[in-house]
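All protein chains but one are shown in place.
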Amino acid sequence: MPEMNIMNNLKETVIVQVRFSEVDALRMVWHGNYLRYLEDAREAFGRKYGLDYRMIFDNGYITPVVDMHLEYKQPATMDDILDVEICYRAAKGGKIIFDYTIYKQKDKSLVLTAGTIQLFMTVEGVFEPSCPNFYAEWKRKWHQL
Amino acid sequence: MPEMNIMNNLKETVIVQVRFSEVDALRMVWHGNYLRYLEDAREAFGRKYGLDYRMIFDNGYITPVVDMHLEYKQPATMDDILDVEICYRAAKGGKIIFDYTIYKQKDKSLVLTAGTIQLFMTVEGVFEPSCPNFYAEWKRKWHQL
Amino acid sequence: MPEMNIMNNLKETVIVQVRFSEVDALRMVWHGNYLRYLEDAREAFGRKYGLDYRMIFDNGYITPVVDMHLEYKQPATMDDILDVEICYRAAKGGKIIFDYTIYKQKDKSLVLTAGTIQLFMTVEGVFEPSCPNFYAEWKRKWHQL
Partner (left out) sequence: MPEMNIMNNLKETVIVQVRFSEVDALRMVWHGNYLRYLEDAREAFGRKYGLDYRMIFDNGYITPVVDMHLEYKQPATMDDILDVEICYRAAKGGKIIFDYTIYKQKDKSLVLTAGTIQLFMTVEGVFEPSCPNFYAEWKRKWHQL
C-alpha cells in the first residue's frame, strides 16, 4: 500500500541562512552550531505534526537528547543557505528518533548527516521507562506503530 | 576615612581563556561573546560578596540587565588570556550597576570597557519599583548606602 | 523636500523566530543573544543597500563594532516572533552608525532599542582615521552626506 508508505514518512525541511556569528576562524560554520540547525528542524517538525515541546510539557514531560551522531561531509560557510531535512524514524517504546540531512541550497551538495535519540523525562528529572500514553496515541494517529 | 573608601570599593577579577568557538571569521573574539565574559565576572562577584542569583531568587527576584553599554578598544584573539574586572557602583534604590574593564593579561592593554544596569523583577515577571529589603540590607552590610 | 527625506531614511526589517537554544534558565532570550539579531539586521541592511561585509572586504576593510548601547524594555521568550528594525544614521567621516528597535510581532510591543557604531579597520588590523573613498561614494549615492 504505497499510500500508507507515504503517510508513514513524516518529514519537514527548514531553510537556514548561515549567520556571521556562526562561522569560525576558518570561515566555516563552527561544528557545534549545526546542533542549532538540527534543533530548528525538530521544532518545525513538532509544529507541523503536533509534537512540540509545549504539548509534551503539558503532558508532564521533557524530551532530552540522549544520543547524537553527526557526520560532517563538507563545510558550510558564510554565504550559504542550507536546507535542513528532518525525518521521523518509527521505533518501539518511548523513543523519539530523527534522521537529518543538511544540503547547500545552491547545488544540493551534502553538508551533514545526523541522527538523534530523545527519551521522555518527567519534569522532576526522572527518565520514563515506558512509552507515555499521549505519545503512543500520537504514533497511532500518524501510523508510526 | 580612607579605610572606608577601600571598604566601599567592591571588586572582583576573573580570568578568561578565549575559546576557539568564540572567535569569528576575522579571528577576533566575536563582539557578542564579551557578554559571556561580563556575566562570568558578575557571577564571580555574586559568589564573592553574597549577591548571587540563587540568593536573589530565594528572595523572590531575578535581576535582568536593562541597560548595557560597551566600548570595544582593541580586538582579542585566540591565544589571548583576559582579565575581566568588575566593580560595583553604588546607586540609590533598586538598581545594580556594574562597571567592567577587560585587559589582555600579557601586556595589560585595554580590550573593552562596559557598564550594565540591572533591575529587580519578581519571578512573576513584574519590575519592582522600590528597593527590596534584602538588597537594602546587603548595601548596608557593604557600606554602599 | 519630503521625497528627499524618505530617500535619506535607509531602513530594513528582519523577522527572527526565537530559538530554544537562545532562551536562558528564566525562559527569556539570554540578553547576549540579541546581538545576533542585531547582526542579522545589519547583514540584511548590507545586502539591501550594497554595503555588505564582502564589498567592504574587497575594498580592503573590515568594520568592527566599537561602541554598542542596548536598552532592554521587555523580555522576549520562546514562542515569540520578533521584528528587528535597523535604521542608518548619517554621520560625518568614516563611521557607520545604526539604530535598532525590536518588537514582538504579535502585539508590536517594544522589546529592545539599541545603537551601534562601527569604524573601518584595514585587514591588517589598523583603524582607518579618514573616510574611505568607496564609503564616501556609497553615502553620496544614498544621499547620506
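Think of it as A, B and C in the order they're written, each chain with its own count starting at 1.
Assume a contact is a pair of C-beta atoms (placed from the backbone, for glycine too) under 8 Å apart; a residue touches a chain by one contact, two chains touch by 3 or more.
Keep in mind that what you see is a predicted model, and the values were worked out from it rather than measured.
Enquirer: For the full complex, can you list every visible chain touched by the one that's not shown?
Expert: If we consider the entire complex, the absent chain touches A, B, C.
Enquirer: Of B:36, B:69 or B:95, which residue touches the hidden chain?
Expert: In the full complex, the listed residue that touches the missing chain is B:36.
Enquirer: Just one of A:15, A:66 or A:145 touches the chain that is missing; which is it?
Expert: Of the listed residues, the one touching the omitted chain is A:66.
Enquirer: Please output the residues of chain C touching the missing chain, sorted low to high.
Expert: Residue positions of chain C that touch the missing chain: 20-21, 23-25, 27, 30, 32, 78.
Enquirer: Which residue numbers on chain A touch the omitted chain?
Expert: Residues of chain A in touch with the missing chain: 26, 28, 31-33, 35-36, 39, 62, 64-73, 75, 125.
Enquirer: What does the interface between chain B and the hidden chain look like in terms of residue numbers?
Expert: Considering the whole complex, chain B reaches the absent chain at 19-21, 35-36, 39-40, 43, 53-54, 79.
FYI, only the chains that are shown with their structure count from here on.
Enquirer: Please flag the chain sitting at the greatest distance from chain A, going by CA centroids.
Expert: B
Enquirer: So which chain ends up in the middle if you average the CA atoms?
Expert: Nearest to the common C-alpha centre lies chain C.
Enquirer: Distance-wise, how many Å sit between the C-alpha centres of chain B and chain C, to the nearest whole number?
Expert: 25
Enquirer: State, to the nearest whole Å, the distance from the C-alpha centre of chain A to the C-alpha centre of chain B.
Expert: 37
Enquirer: Using CA atom averages as chain centres, what separation in Å is found between chain A and chain C?
Expert: 31
Enquirer: List, in ascending order, every residue of chain B touching at least 2 other chains.
Expert: 32
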